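Complex shown without one protein chain; remaining protein chains in place.
Read from first to last, the chains carry the letters A, B, C and D; within each, the first residue is number 1.
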Amino acid sequence: MSELLQFLFSGLTVGAVYALVALGFTIIYNASDVVNFAQGEFVMLGGMITWFAHAAGLPLPLAALLAIIATAALGVAINKLAIEPARGAPIVTLIIITIGASVFVQGAAQLVFDKQIHTFPAFSGDTPLRVMDATIQPQSLWVIGGALVVFVGLWLFFTRTLLGRAVLATSNNRLAAQLVGINTNFVMTLSFALSAGIGALAGVLATPITLTAYNVGIGFALKGFAGAMLGGMGNPKGALAGGFLIGLIEAMTAGYLSSTYKEAAAFVVILLVLFFMPQGLFGRKSTERV
Amino acid sequence: MLTVEGLRSRYGRIEVLHGIDLHVDSGEIVTVVGANGAGKTTLLRCLSGVQPVSGGAITFRGEPLTPVPAYRRLARGLAQSPEGRQIFTNLTVEENLRLGAFLYNDERVDKDMEDAFQMFPILRDKRNLAAGGLSGGQQQMLAMARALMGRPSCLLLDEPSMGLAPIIVAQIFDVVRGLKALGVTVLLVEQNAFGALKIADRGYVMETGQITMQGPAEELIADPRIREAYLGI
Amino acid sequence: MTLLSVEGLGISFGGIKAVNDVSFKVDPGEIVSIIGPNGAGKTTLFNMISGVYLPGSGRVALNGEDVTGMAPFRLASRGMSRTFQNLQIFQNMTVLENAISGFHLQERGPVLADLLHLPSSRARARTAEAGARKLLARVGLKRAADREAGNLSYGSLKRLEIARALAMEPKVLLLDEPAAGCNAVETEEIDHLIAEVAASGTAILLVEHDMKMVMRISNHIVVLDHGEKIAEGAPAVVSRDPAVIAAYLGTDAEKGVADADG
Amino acid sequence: EIKIGASVSATGPAAFLGDPEAKTLEMLVEEQNAKGGINGEQIALVLYDDGGDANKARTFATRLIEDDEVQAIIGGTTTGTSMSILAVAEDAEIPFISLAGAIDIVQPVKPYTFKTPHTDRMACQKIFEDMQKRGIGKIGMISGTDGFGASMQAQCKDVVGEYGIEIAADETYDPKDADMTAQLTKLRNTEGVQAVLNPGFGQGPSIVTRNYRQLGIDLPLYQSHGVASDGFIELAGKEAAEGVRLPGTALLVADLLAEDDPQKPVVSTYKTAFEGKFKQPVGTFGGYAHDGFALLVDAVTRAGSTEPGAIRDALEQTQGLAGTTGIYTMTPEDHLGLDLSAFRMLEVRDGTWSIVE
Partner (left out) sequence: MPKLTAKSATLLVLAALIAITPFFFPSGYYYRVGALIFVNGLAVTGIVILTGYAGQISLGHAGFAGIGGYACALAPVHLGLHPSLAVLLGAVISGVLAWLVGRPILRLKGYYLAVATLGFGILVSMVLNNERDLTGGPDGIAVPELGLRGLLKDWGLDLTNGQFWYFFCGIVLLIGAWIALNLHQSPTGRALRALHGSEIAAGTVGIDVTRIKLQAFVISAVYASVAGSLVALQNKFITPDIAGFMHSIEMVTMAVLGGAGSVLGAIFGAGILTLLPQALTVLAEYEQLVLGLVMMLVMIFLREGLLPSILRKLRGRGE
């Protein structure tokens, strides 16, 4: 029983990290149909900049804020310099561009920072919380809470606000969006800023648990991508569910079956789900009539 | 109200508009007819700003329109119901209409939407369905209604009657006439040249990227060349 | 002999019956038109007949064989072809290649032969190309043959779709609003083309809102409203049916048709 | 001029290892040249980054030999890249000093291939010796699935029998994993486990250590030489790392070495120079590169020639060369030249490394 609970905690902790990354994918995808493979780099930057600024003497909250703002600015720059000019390009081209951006950011990070592994103190100390016989780090609660807050925010944004609707409209039909007066460039800028900011936030929250280094981005991107697709790309509900699900599957597999093939288990589940639900768990089927 | 002078436009290296001159006066209905591939859609795309212009000038209400980005043109009063309908397929019918009034956030939005539903009752029945599930004609109605939600002072219509049942075609033409009564200017591109010329004040004939004929609508309807080439009579 | 028979076909979307219990028959060489208000279910009916949607009820028989819900590519090899209301063009290919792909069933062969460029593969491709060029000439797109298909105007794309559908020399051809986006003169050209094809023995199922055209070339008309068949018969009969006038043609429709005629 | 080639994994998954190696080599060559080179000849270092990819490493090895025409090669951060380079070097008869751990690199002995790190097997032996002393008979293992972790895991399992110790639970984690509590819970709940051993490098072992404390497991925790650096204590947290043992090199405890320890001068000099220059703590891996270079300088000096064959012969006759890792004595049968004494059992006490015994 306590074993199960411990596995659950482990899964939730890791799953929350994945979910945060997956949520980051959602906005850019909703605005442009682009899966931004540089999303993982935003997470990396969130951690690295915070560490850097903190090490340079800034108090932690300020350092974190700086990291989020700087990363959001970088997101905007990537959009302006790399995504906007390639408007209308086929999906594979856009994938390569975002992977290029990811490689670039990683290359820059190793020059600006270093190749060492870093961390900074957990927000609420390291004394584990004990529930029955299982334990959980206070920082895990921060990450889980962060994922939930971001989820609720995004969900409200997309379902309750006209601007959120405009974001969806932009990806659905950019031409029509312009015709109804939506400044699609602004929508894209906003989306990249938000996505990058959420990515950085993920990095800030997770680093005390996962540690960070210039090359951790790609791992986050992969898991976040997998989570988002499992849940159904574009839907915040899907991102949340997908992220947590992958975390839980990994933890349960590691706990009860084999830790060696726990990631395999996650991908097998993804393949199975997609076999029966080609749009993921919550993905909306696009209605295109012929 | 709207003046086009020597307008040129190209797709890549191929020029498809070779210097178009036309004007639409305030409160007028002007129609453009022409064969497939003449460049009518391209012309409208230039006017709404989604197609780059390579020469000539467009003035709207006395101001040059060319430097205004597409998304600002609706705020200036220029709305378009585009070819191919271009609705937001993943959003609901109601969301499509609401986005048509993206620029506004007042009580009139609800009233306008009510008007739209009045005009096309079928849209009311489908208001909460994804617009992509609508039938072709229903989508065409939605495109038209969405353009009206933008409160245009000048409306660009690209084949609004395409795919509509005869009873609705008649209704669309009535709506256009009604818009005129409300003071809205309309530039109408139609394959149903007969219907279009009947409600229009003036008309232009376009052939391979050039205006080849123009005049009051009654004159054009009577012109034997037009009757033979476009009306099939 | 009946070529295509549709019996009690129906389907619902989210509980709403888009098509309900529709039946009719088409003989070789016959032109049957389906008309009805927007949203009556015409395209949906086409989608069920051509295997794009799985019918909720009823059956479709082609040449006596039950083909209900059969995948489109299988139906194609049994002689059914169609065009689309929302154009489905191979945008990334040239106009000619679009037309050639209509010959797929004739030109396909073992992959290995294609990979190794065997003479058999070349011969198949050559025949298809010759046929495609002829067809393009027939629909007036000869000069556009080498253009990228995505760059054509709307009306031209419609013709290209027709050419592609004709390439299969189908026994049954489903045309969904072939004249939309064409002016009166262009419509008439399409008219002739359809009549020609029908004359060669192909059964044609037509959806079209251009009443002039429908009345002129149909042998038989089926009228749908709210997914149900509300009338059917010869053009002259249907056009006078009060229910049809009320639901579809409108009271001044006859006048409209007459106007255009005049 | 003498040309030395190097291909290390300065980026990629093994960057954590390869980066200090690259830095060390560049620093040492500079220093040596400032001292007048070797036998009066300046050293030219041609350094490539193979990103940890064996295929790339082979290409760079070919390039070093055929295009740059180097006289000797140092490098091969990982076992995979080392195996690739050694094939090319053996063909071309160019001496190659590998910086990777696997025993297969020098066993069977290949004429031109040498290596500086002690093998994984030796690390396992050192650890098991220590466990034996503490009377531990049943352990759990949790290993990284990267090359380093997997290789050491296999070696440990292979050699553990000789110490009468039983591996009762064997878990793994992916080097990118963020939480190992699931695996550790399993280890904890395994009947009779008296200690836990964690082969791995990078952030994995730090996280394992933190999770270990989080779960309140109070069994001895052994780490591998893969994390032997001050950075580990910092990342794992001083509290969590307290009591962790690992087989490390003299490098880590430079200050604690006896004054007459033959390694003391070497270790102190390197540590001061590296940390002064790069503002980051020295680690075992940079030390391997240091020793590789030292072996080469020593051999070239003795050979009095820059001819690859002569360098090889001289390398094979290395006698009592004190490096950061240990004291090297090569023979035609032994191209590693270290024994278990090169390892010292270290333990984290009061937040810093100290020598056990």
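Some notes on this structure:
Please note the rule applied: contacts are C-beta pairs under 8 Å (C-beta built on N, C-alpha and C of every residue); 3 or more make two chains touch, one makes a residue touch a chain.
Note that the coordinates shown come from a computational prediction; the quantities given were computed from them, not determined experimentally.
Considering the whole complex, the hidden chain is in touch with A, C, D.
Screening D:4, D:83, D:196 or D:294 for touch with the missing chain picks out D:83. If you put the missing chain back, the residues of chain D touching it would be 10-11, 47-49, 52-56, 58-60, 62-63, 65-67, 78-80, 83-84, 87, 91, 102, 104, 145-147, 150-151, 154, 172. Taking the complete complex into account, residues 50-52, 71-73, 75-77, 81-82, 84, 88-93, 97, 100-102, 104-105, 107-109, 111, 114-117, 121, 124-125, 128, 164-165, 167-168 of chain C touch the chain not shown. Counting over the whole complex, chain A has residues 35, 81-82, 85-86, 89-97, 99-108, 110-111, 222, 225-226, 229-230, 233, 260-261, 263-264, 267-268, 270-271, 274-275, 278-280, 290 touching the chain that is not drawn.
Everything below uses one rule, namely that only the chains that are shown with their structure count from here on.
In this structure, the chain pairs B-C and A-C differ in their number of contacting C-beta pairs, and the larger number is found at B-C. Here the CA centre of chain B is 28 Å from the CA centre of chain C.
One inter-chain figure worth recording: chain A and chain C are separated by 47 Å, centre to centre, where each centre is the mean of the chain's CA atoms. Along chain A, residues 288-289 each make contact with two or more other chains. Residue numbers of chain D whose C-beta contacts span two or more other chains: none are found.
The touch graph of these protein chains has some other shape, matching none of line, ring, star or complete.
Under the touch rule stated earlier, the contacting chain pairs are A-B, A-C, A-D, B-C.
Only residues 13-14, 36-40, 42-44, 85-86, 151-156, 159, 177, 180-188, 209, 211, 247-250, 252-253, 256, 259-262 of chain C touch chain B when the two sit together in their complex.
Listing the residues of chain A that touch chain B in their complex gives 162, 165-166, 168-169, 172-173, 175-184, 284, 286-289.
Across the complex, chain A is touched by residues 43, 47, 52, 84-86, 88 of chain C.
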